[in-house]
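All protein chains but one are shown at their positions in the complex.
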Amino acid sequence: MASSIGKIVRISIFGQSHSAGIGVVMEGVPAGKKIDLERLRAFLSRRAPGGMPWSTPRKEADLPEFLGGIVDGVTCGAPLAAVIRNTNTKSEDYDELRRIPRPGHADYTAQVKYGGAQDVSGGGHFSGRLTAPLCIAGGIALQLLEQEGVAVGAHIARIGAVCDARFDALRVTADGVRAPGSKAFPVIDDAAGEAMIAAIAEARAAGDSVGGVIECAAVGMPAGVGEPMFDGVEGALARMLFGVPAVKGVEFGAGFGAADLFGSQNNDSYRMENGRVALQSNNAGGILGGITNGAPVVVRAAFKPTPSISRPQMSVDMERGQNAELEVRGRHDPCVVVRAVPVVEAACALALYDLLLQSRSV
Amino acid sequence: MASSIGKIVRISIFGQSHSAGIGVVMEGVPAGKKIDLERLRAFLSRRAPGGMPWSTPRKEADLPEFLGGIVDGVTCGAPLAAVIRNTNTKSEDYDELRRIPRPGHADYTAQVKYGGAQDVSGGGHFSGRLTAPLCIAGGIALQLLEQEGVAVGAHIARIGAVCDARFDALRVTADGVRAPGSKAFPVIDDAAGEAMIAAIAEARAAGDSVGGVIECAAVGMPAGVGEPMFDGVEGALARMLFGVPAVKGVEFGAGFGAADLFGSQNNDSYRMENGRVALQSNNAGGILGGITNGAPVVVRAAFKPTPSISRPQMSVDMERGQNAELEVRGRHDPCVVVRAVPVVEAACALALYDLLLQSRSV
Amino acid sequence: MASSIGKIVRISIFGQSHSAGIGVVMEGVPAGKKIDLERLRAFLSRRAPGGMPWSTPRKEADLPEFLGGIVDGVTCGAPLAAVIRNTNTKSEDYDELRRIPRPGHADYTAQVKYGGAQDVSGGGHFSGRLTAPLCIAGGIALQLLEQEGVAVGAHIARIGAVCDARFDALRVTADGVRAPGSKAFPVIDDAAGEAMIAAIAEARAAGDSVGGVIECAAVGMPAGVGEPMFDGVEGALARMLFGVPAVKGVEFGAGFGAADLFGSQNNDSYRMENGRVALQSNNAGGILGGITNGAPVVVRAAFKPTPSISRPQMSVDMERGQNAELEVRGRHDPCVVVRAVPVVEAACALALYDLLLQSRSV
Partner (left out) sequence: MASSIGKIVRISIFGQSHSAGIGVVMEGVPAGKKIDLERLRAFLSRRAPGGMPWSTPRKEADLPEFLGGIVDGVTCGAPLAAVIRNTNTKSEDYDELRRIPRPGHADYTAQVKYGGAQDVSGGGHFSGRLTAPLCIAGGIALQLLEQEGVAVGAHIARIGAVCDARFDALRVTADGVRAPGSKAFPVIDDAAGEAMIAAIAEARAAGDSVGGVIECAAVGMPAGVGEPMFDGVEGALARMLFGVPAVKGVEFGAGFGAADLFGSQNNDSYRMENGRVALQSNNAGGILGGITNGAPVVVRAAFKPTPSISRPQMSVDMERGQNAELEVRGRHDPCVVVRAVPVVEAACALALYDLLLQSRSV
């Protein structure tokens, strides 16, 4: 397996859910950049589980130790390396799963590919826990982007059928994109948030889970970042986001909705405003021909419902070659979307910061 | 600019819409593989414009010349290189566009990034014409996949509000995925096709354009291809597909619809059938944890409406710094989705063939 | 096969010795750079064979046609693509070699790896002819480096036992590194050149061939280009140079000779000169810790003698499984080193220009 991505800023994620530790190496960060480790910890705590009704009751501190790359809070140019120790592991929960794959999980495909040697415990390297090191690197990228005048923020756009308001794709501000992330439940419209919390609670009560959509926007990206075809902004963000477990769809600007529009509706026209070229709408999500146009970059990612549900499910016993009923035990989120909001911010920040540095090489 | 992608099988696309030629280099194809050049030409003709009501009246033969990599119809192991001469070019159509960017096109972002030196003529390297070399490489990948028992095919899932039937994600066959591609208008349900043709004609009559969605499926992919996180099947297909101009969304299996499902609905359960593990549904689109599970790989790509419309549009004159009205002249498809069907097949085949070879290195 | 290299500036070389054509795609060159095509042709003519006593009597124009990336002599930002048609091909010369591998050539290893499908004619993709597209890309890199104030030039440091003078590693100037390349026989000391020409003529008369060493220097590289460990200047230059057929050794600065020195002799000490830090020697070849120090970058590449000799050689008939005597027919250089001088310049220029652009991304 390889869990690395990036061209100038490249990350490599390691560890399994129940191995000695998990972590990330982050190459390519320039020397002399100040990293506020307190803010990084605050960012990581947004992802950490913590007894909220929508999350698992596990307690995880998940504080990273930096082994290299930072001296007195300032990057020294060497690769950043951070490690989180795995402490609260309960391997006995997972023994059965080697034989009986959980529907919707990677148990079956991992068994086919890696065979008996794979580390099934806690989901191994497939665990959502591996998004913690992604958030370390992404949280640093968020600070580095901020130093370049770029603000990245996300919110829950939808849980099941309950929709939040959307970011104003054209006029959303840096404060605007960051506002949802400062709330315990990251939405724009708190009333919608209440309805989402209720929907999650209902699913949990039924031993079930729900999916959703996260919207992320980057404000302040200069025009001219990205390239046509395969090095475009969409492709880079999409590949990063599909690296987040449970993401099954990614769209930009009007996205799938653009298929419903006429060209005359979807085209974002230009006007001069105060001597500068200004867009009149942002159906393109800030990207034309793979290149940023200076408008906010707007992306949405669809998350499938948590595959781990406590209801009995049909599966097979691969050892015995017969059908089996499965009850997934252990502690699981009835909805991963809430905790995935900072993960989406992290993923987008990493991709955008890499693209930004790439655009400076020419 | 770099227009290259792939790890083992790597393509590099070159040329501009009105340069001497366009083409592709395709590295990593094993030696000794038979390529049926007649079938390749037939495949390319599906992308070529040809006087249909839904396409531009330009005539383009677009027959590739192979400069290397193939001897007597068999790959010799050296990189494949194919060139298409550009002949039917009308550069005068595009002179104004250097100053006045067309809404929805890359004119503005390319000007910001590459400045006055960029080749604006015909859209330069941003032109949809660059999907022709993508189809050469992809058409070869389709044949190579077929030799491995994998069939890839696509159809128009939607034009505006008109929907085609969907592939049966669980039971679609090799013949089934190839069937739409053999029709002049590639849909499953011809009645839906008629309605789509009418919708396109209507948009054309109004000087406008429409978008749509293409669904693509791969049947016969063995389980165990792809890796977790950033080297997963979803990310590789998405990065390739977002390299196709006008794509603004990509989803797998239930995709954005998965956000509407409970876990108990979305999870694909397992049963033993004839001594083998068999899925009971395919909401995952054939991919779990980034790895194929043996079910058909199902992906959909959303295309925005053609930005080139003949209706007057608001823009700016960047040289004079003032507002300008723009009428896009020239010959343009009122809907790129029809001709994009083989492009999506090509893109998916390239990504899947690369992933298949990668899975053999370990 | 993949014949591509580079990170920001990436080239992909295609074609076989006797296929329809050979060429190169060069990605990542910034837009708006002036390319003097006349100078490029003059540079390419230095590599072309031409009836000199030290080269094959074949006549090859090898003029490239640019299919994309250049408009009116200026780069437009799109990938550069250039093609050279193969015209003067004599495939009948090579038929026997599929069975009876020439000692010192890739015939045997290519047969093992690619089997009967490989294009053995003229050496296929292994032919020294593939250095022509390398010189196209490298010739462009030389001009681009010159625009950045960097001069790259090479000379024959040795043929057999005959040695040229060496570049003054510390004080060589831009004119100095370019001087040998302007001569028909590229050496510093013309008397040494005469002796080399005699040595080559002697080998040719004996139906034999000779090897040699080429020294290349880059003057004007700013300090701070390159990175420690695997992205260092040495590694990038070496990987590029070992891509040139017949290169069997690469060394920097004092190179293998550094093994004979004490640290007190090999260390290049510093002094202040006119308010600037100045090196007192250049045993490091301009590179410390993988990073340029502002002194000339000095590299030497060892070339083995041309494996194609007209003397009878021992080989095997792989089809019949028996020993065979081989006489290599056809037209071959008794010493490739002379024509390899511009190839080494091209290779070094490509690696250095890529490194230079990389150093700007951070």
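Order of writing sets the chain letters: A, B and C. Residues in each chain are counted from 1.
Assume a contact is a pair of C-beta atoms (placed from the backbone, for glycine too) under 8 Å apart; a residue touches a chain by one contact, two chains touch by 3 or more.
Here the structure is a predicted model, which is why all the values come from computation and not from measurement.
In terms of the touch definition stated at the top, the absent chain reaches A, B, C within the entire complex.
Only one of the listed residues, C:Pro180, C:Gly232 or C:Pro296, touches the absent chain: C:Gly232. The residue from A:His125, A:Arg204, A:Arg239 or A:Arg339 that touches the chain not shown here is A:His125. The residue touching the chain not shown here, chosen from A:Glu65, A:Asp190 or A:Glu273, is A:Glu65. In the full complex, subunit B touches the hidden chain at residues 7-8, 28, 30-31, 357-358, 360-362. Contact between subunit A and the absent chain runs through residues 1-4, 10, 12-16, 19-23, 25, 27-28, 31-32, 65-69, 71, 74-81, 83, 110, 113-119, 124-125. Touching residues on subunit C toward the chain that is not drawn are 1-5, 13, 101, 103-106, 108-110, 112-113, 125-126, 130, 158-161, 203, 206, 208-213, 223-224, 227-232, 234-236, 238-240, 242-243, 245, 247-256, 258-272, 275, 277, 280, 283-285, 288-294, 302-309, 311, 313-316, 318, 321-323, 359.
As a convention for this text, only the chains that are shown with their structure count from here on.
The chain closest to the protein's centre is B, with centres computed as averages of CA atoms. Computed from the mean C-alpha positions, the centre of subunit A lies at a distance of 26 Å from the centre of subunit B. Rounded to whole angstrom, the centroid-to-centroid distance between subunit A and subunit C, based on C-alpha atoms, equals 46 Å. Within subunit C, the positions touching two or more other chains are listed as 28, 31.
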